[in-house]
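Have a look at this one before I ask anything.
Here the complex is missing a single protein chain, while all its other protein chains stay put.
Read from first to last, the chains carry the letters A, B and C; within each, the first residue is number 1.
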Amino acid sequence: MLTKEDLIIVDNIQIARDTYEMKLTGDCVQRMTEPGQFLHVQVGDGWEHALRRPLSIANVEDDCVSIVYKVIGFGTEWLAKQPVGKTINVLAPLGNGFSYEGVKNQHVLLLGGGVGVPPLYYLARKLKERGNSITTVLGFQTKESIFYEEKFQKLGSCYIATDDGSYGTKGFVTDVVKECAFSVDQYFSCGPTPMLKAVIQSMSIPGHISLEERMGCGVGACFACVCEANNDIDVKGYRKICQDGPVFPASEVVLP
Amino acid sequence: MLTKEDLIIVDNIQIARDTYEMKLTGDCVQRMTEPGQFLHVQVGDGWEHALRRPLSIANVEDDCVSIVYKVIGFGTEWLAKQPVGKTINVLAPLGNGFSYEGVKNQHVLLLGGGVGVPPLYYLARKLKERGNSITTVLGFQTKESIFYEEKFQKLGSCYIATDDGSYGTKGFVTDVVKECAFSVDQYFSCGPTPMLKAVIQSMSIPGHISLEERMGCGVGACFACVCEANNDIDVKGYRKICQDGPVFPASEVVLP
Amino acid sequence: MTLFVQLPGLSLRNPILPASGCFGFGREYSQFYDLNKLGAITIKAATGEARFGNTTPRVAETSSGMLNAIGLQNPGVEKIISDEIPFLEQYDTPIIANVAGSTEEEYEYVAKTLSDSGKVSALELNISCPNVKEGGIQFGTDPTLAASLTKRVKEVSSVPIYVKLSPNTSDIKEMAMAVEAAGADGLSMINTLVGMKLDIGTGEPILSNSTGGLSGPAIKPVAIRMIYEVSQVVNIPIIGMGGVTCKEDVLEFLLAGASAVAVGTANFRNPLICPELIDALPELLDQYGYSSIEECIGRSWKNARQSAAISRT
Partner (left out) sequence: MTLFVQLPGLSLRNPILPASGCFGFGREYSQFYDLNKLGAITIKAATGEARFGNTTPRVAETSSGMLNAIGLQNPGVEKIISDEIPFLEQYDTPIIANVAGSTEEEYEYVAKTLSDSGKVSALELNISCPNVKEGGIQFGTDPTLAASLTKRVKEVSSVPIYVKLSPNTSDIKEMAMAVEAAGADGLSMINTLVGMKLDIGTGEPILSNSTGGLSGPAIKPVAIRMIYEVSQVVNIPIIGMGGVTCKEDVLEFLLAGASAVAVGTANFRNPLICPELIDALPELLDQYGYSSIEECIGRSWKNARQSAAISRT
């Protein structure tokens, strides 16, 4: 049975411009074995904020789950203010993550943009455990927004692109990929839709992408978060991002 | 100019069944010289609770204002949970309180019921300072609800009535008054409307009463809190409790 | 204390049911609790053919509420009967199927197909979905159209019909009386208010459909008012909904005149809300001096009528 659970905040610190890392502990953490799954997080007191916020699992270590979030509105602002020791109510783990189990001894490319970076870290750790070699390319707005660079470097090579060129390559993650012409077996990507589109277009190898959409229930009941599915695959024609995803084979979905 | 102000919580303790006393400090406390005035208190975060709560000034001492509140709904529950050191936003002091300035060397009767008791305490202190002798009769539901008995005893004689007879006289404050047949010059009363009606009916001396009504603005702008005024006095026919009151000469208003 | 409520076609073990569109076809929340807990289950709207709904974003948060513009996405009535309802048949909980369409013919077809399937206990006629461009909303705001539609659906259906009313109207009583006269067995109210939220960054509506349906605690006062008004002028029962989040809300809906209470938006924040409410009801009713659901229904205006009757004698 799934349930809601109050997780305890163990840590909540700023790690980049407007970006925080929160560590939480509780029973359901032990079920968080799949990178790419997410927590559906209740924010605020009372019912002024009726919807939960989906946030990706960034890492699981020492019975703690990490989330990395960018402050953009009420919910993330509220999260940033919560002190260690407080509890946060979550539904978790939700969704289907990156299928990494069968990936062994390959060269894998991870492509992340902004707040799409966090889930790739937990994935990188899982892939590394399975003997894969990992190259990561991360895109950020500017130097001050960068986080987790060293963490990824410990697991393989890590390239950075910034929109304004203030650090690493000026441009997008796809620009780095073009430049470097890696030879990789498959890729995993998470980031804003325009980035994902560019990634899919520029890559000729198989890949998985993680999608974002505004959510209601987070569990598949409300049909808020559908995306178009590739018609060749089935006639249903859609996927629910919260339940069927958020991770899909790049060939399975059609981005808007 | 009036303003809103964040007062700091200095103390917040339970003093009777469901009843708390909170002490607050801040600049506007020094303007709280009139017993019977009230604080219009903001409760909760965000806008889920759009209205402020009116709570009487129970005492002013050592730069702190005390309020005594009974937990009956969201706002008072929320207040009870606020820790020392937090701030509470108030508009204060609002309204017109008990006119005690001219009352000197008299025998004054104070009649309070439930959460109508608090403002009488600050009044009692002010009256005592002016050489009046004070008799207080307080009504509570039951023994566990009683508060401030000793405080009033220090200022004069204090009688208690309880609805269930678990302490003091069984019955209402008016039953005590009937029994004891005090000879007093005037009375001041605050409590639920049925009590006030009974008080007015049973007393033949001049008195002042403090009224309660659901409020919007608390400052006289919205006309939420009107009560009927005695037509003999003026043709307007009404009074705003928040602005003209909450204290009125008993003869000036008509209770519903 | 019994929580049992008998409504046309529906023997409810308790008055709590999920609202249509907020509970899919039951599978997802069955991961959280045993659906046999529920009084009934209202499933997502069915249309004649599969619909893919509106483009995303389809939801937005508002103060104490949310907007949705799903656009009736569903696999079509036949697939619902063949692929979705069988899952729910393992439970001993009545199924209410929500019926939608763009034309009278479509409504009729969907209703007949569901009724003929023998798998649902009642139909909820969704004449009030604000999120589809054609159909839906006109039926919901024109009493004549609503009555005519109710009549047609009634004729082809052997299970009771609950007509789901739209709050986007100036006279809800007129609507209610029109569909009652046309044969409705019950009412279901309220659906969502039409609303909108702008993204002040882009300057454009957040929902790609521009407008959406407002639900959640924000609309509860409107729901209570409409149920209070309508329950006094009709003789058919009302399934009440709109912003229920706690046990006190359930009692408020019953007192206003609802005979059962549906929970929509609150499921998203608290997937266990329905069983939690059901467990809390007996003590709550007891605390307020009620010994059955029946006693609560319409108490808000029955009290007043009784005292009026007394003062007249």
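In this text, contacts are C-beta pairs under 8 Å (C-beta built on N, C-alpha and C of every residue); 3 or more make two chains touch, one makes a residue touch a chain.
Since the model is a prediction, treat every value here as computed from it, not as a measurement.
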Which of B:171, B:192 or B:216 contacts the chain that the document leaves out: B:216
By the document's definition of touch, the residue of C:163, C:255 or C:293 touching the omitted chain is C:255
Which residue from B:186, B:202, B:230 or B:243 sits in contact with the chain not drawn here? B:243
Option touching the unshown chain, where B:67, B:160 or B:225 are the choices: B:225
Since one chain isn't shown, list which residues of chain B touch it in the complete complex. 1-4, 42, 47-52, 91, 213-227, 236-238, 243, 256
Those residues of chain C that touch the unshown chain are 62-65, 67, 141, 166, 168-171, 193-198, 200-205, 210-211, 214, 216-222, 224-225, 228, 243, 248, 251-252, 255-256, 288, 299-300, 303-304
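We adopt the following convention: only the chains that are shown with their structure count from here on.
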So which chain is farthest from chain B, going by the mean of the CA atoms in each chain? A
How far is the middle of chain A from the middle of chain C, if each middle is the mean of its Cα atoms, in Å? 36
Could you tell me the distance, in whole angstrom, between the mean C-alpha positions of chain A and chain B? 56
Find the geometric centre of each of chain B and chain C from their Cα atoms only, then give the gap between the two centres in Å, rounded to an integer. 46
Can you pull out the residues of chain A that are in contact with at least two other chains? 47-49
Mind pulling the residue numbers of chain C that touch at least two other chains? 63-64
